[in-house]
Structure formats: C-alpha cells, structure tokens
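Here you go, one structure.
A single protein chain has been omitted; all remaining protein chains appear in their positions.
Right after this comes subunit A.
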Amino acid sequence: MSDLLLIFTDYTLRNVALGSAMLGVVGGVLGTFAVLRRQSLLGDVLAHAALPGICLAFILTGAKAPLILLVGGGLAGWLAAWLVLAVLRHSRLPEDSALGVMLSSFFGFGVALLTFIQHSNNASQAGLDQYIFGQAATILASDVLNFMVLGSIALLVVGLFYKEFKLLSFDPGYAHSLGLPVRGLNTLLTSLTVLAVMVGLQTVGVVLMAAMLIAPAAAARQWTDRLSHMIGLSALFGAMAGASGALISATRENLPTGPLVVLSMSAILLVSLFFAPLRGLVWDWARTRQNRRRVHLERLLLDAHVLHAHGTLTPQALAERRREPVTVALRNLEALRSLGWVQEHPQGFILTPTGEQKAHELEQAMRVLLHRVEGSS
C-alpha cells in the first residue's frame, strides 16, 4: 500500500508510472485495430524498425533530446511500413515473409549503427542502447509531456475517424465500394500506430513494444463483443499494466520497468484467455466436458432401453452389448440409477417411467436428426 502512495509523492516513480500508463492507453487503442485487421506483426515491424531511425537522428543532430530521437524512430518505422506495402504490391513475397524480412533488416541496421556510435568515442552516446529494451527509470516530466501530446493526437484522430476505421477493419472492400479512401485511411491508421510506438520506445523499447499493441487488445476481445467496449477495455488493461509494472519495479532494486510492464500485461492476458466469461478457455473446457458427459449418459440410456425391451437389463448383458468389462457396466448402471432413469429389479434392472420417457424423447430426436442428414445430402 505504501508503494501505491509513492506514485503521488515520488517524482521519478510518478513520471515512470504516468509514462507507462499513457503507453498502455495509446498502445491498447491502436492495438485493437491492429489485432482486428490481423496486422499485429506490422506493429512489431514498426517498433523494431525505429532503432536505425533513432541512431540516425543521433548521428545527424548529435543531440540526445528524446523528442528528436523519437521522431527519427517514428520516421524509420513509417518508412519500413511503406516498404512492406511496396514489396507486397510488386513482388510475390507472402505477407509474413515481407514483414519478417523488413523487421530483421531494419533492426540489424539499427544494431550496426548503434555499435558504430558506441565506438565513435562520442561522450554523449551513452544510454542510446536503452531504446532496445527501454529504460523507463530515465523518464522525466518533459518526456511524459511528450507522451501526452503524441498520445492525445493519436487518440483524437481515432475518435474523429472511429466509424471509418471500424468499417475499414471489418470490410475494407465494402468501404472502398462506398467511396471511402481506403488507402489513405490505411496510411493514417498505420501512422497513428507509429505514434503509439514512439510513446513506447523509452519505456519498453523496440523489442517489447509489440506486446503493448497486441496483448491489451487480445485480452479485451475476450471480455466483450462490441468494438467500442473492446477499445475502452484495451486502453484500461494497457494502463493497468503500465502503472502496475512501474510500481512493481519500484519495490526492489534492479527490476527493469519495461519488461515488468510487459509481464503485467501478459498476466492480464492469461487471466482473460482462461477466465473471461463466454470466450474463456476454462468455461469452454467445462462446457465440452459437460456435453460429453451428457451424450455418454444418453447413449447409455438408449443401450439400456434396448436391453430393457428384451427384458434382460443386467450388468452382464449391458457389458456385452457395450463391449466393456462388467465392472464398468455396473458403474454405468449406478450412474443411470442416480439419475432416476433405472431401478433395481429381481432379474437385474428395469427402466423407471422417467427413464422410459427420456429414452423415447431421445429416439425421437435421433430420428429427426437422421432424417435431416439424409434430406440434406
């Protein structure tokens, strides 16, 4: 609890938490569109491609003003995205290959530039490598202000073009047929994603940035079937991860903020994947199990019904019919009895009236089903 209060009193922690939360919000909102348009990997390319831009901005200006470096990174990311599109339009390279090649080329070039700068004996170069994994601890109030401005621009534009972006994500062909400038909107949305990446470069760095685009949106999708709610939840999850990552890293020495923000986000995603109502895996498993169990019992009852009609519903007869050991047949009969479908009888077992009625209903349903299968083929 005392850590939580630090957020209001500790200058560094407040900046770090605010910066990370802002990244979470912007990444969450733009990531929603990236995920829905199946362009998650493009976010990864944008982020990795920023590294050579940062290095070039430093070489050209000799300054380490964060905003200049961020703009350099953003431009490089934007160029990479444009190159991916150009490659896709003019070559037969599949999309994932184009994305992968662009990512590694730009990142490789960035690392090469970084090494070059580090050996150039430029005293002010120290710390440039923080952009690879991020170093949130160095975030200043002026950086937070930058994030706010960049993030606000991105969010404002999303607000303005919300309905167009929605249609573009759902059905670009139809959007085109309505006369919407699909290519322009594509470029705009990609550019906004570049802004989100710029917000994240100092905090989580180029390598982990993609997580802040993909994970909040993927988690949010689990909880809702409405785009507007998904965007809101995604922003909320991103902000929660950002703030809690910052807080956790403040509790001990030598805990890096960026990776902890991403880990917090992964935790939220895991919980969402497993436990979100409707789409959660746990409920899926439970429903499947329940259905299997129900079908198993119904088939059992139908077998019992046949034997009952012959007057030989005994564990031995059931075992023979179902080709299972007598012990299993006994257990199965016990299961049917606990449902009130069979009862014991001097010659073994018989169906109860409830059991008979249920069996009749099942046979009726089977007949309808079979009829439908035949009818449709």
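Please note the rule applied: contacts are C-beta pairs under 8 Å (C-beta built on N, C-alpha and C of every residue); 3 or more make two chains touch, one makes a residue touch a chain; residues count from 1.
FYI, contacts and distances are computed from a predicted model.
**Q** Which protein name, taken from UniProt, belongs to the chain you can't see among "Spore germination protein KA", "Polysulfide reductase", "Cysteine desulfurase family protein" or "Metal ABC transporter ATP-binding protein"?
**A** "Metal ABC transporter ATP-binding protein"
**Q** Pick from A:180, A:248 or A:263: which residue touches the chain that isn't shown?
**A** A:180
**Q** Given that one chain is not shown, which residue among A:48, A:221, A:305 or A:358 touches it?
**A** Of these options, the touching residue for the absent chain is A:221.
**Q** Touching the left-out chain: which of A:65, A:112, A:141 or A:160?
**A** Checking each option in A:65, A:112, A:141 or A:160, the one touching the absent chain turns out to be A:160.
**Q** Contact with the hidden chain only, please: which subunit A residues?
**A** These residues of subunit A touch the chain that is not shown: 36, 160-164, 166-167, 169-171, 173-180, 221, 224-227, 229-230.
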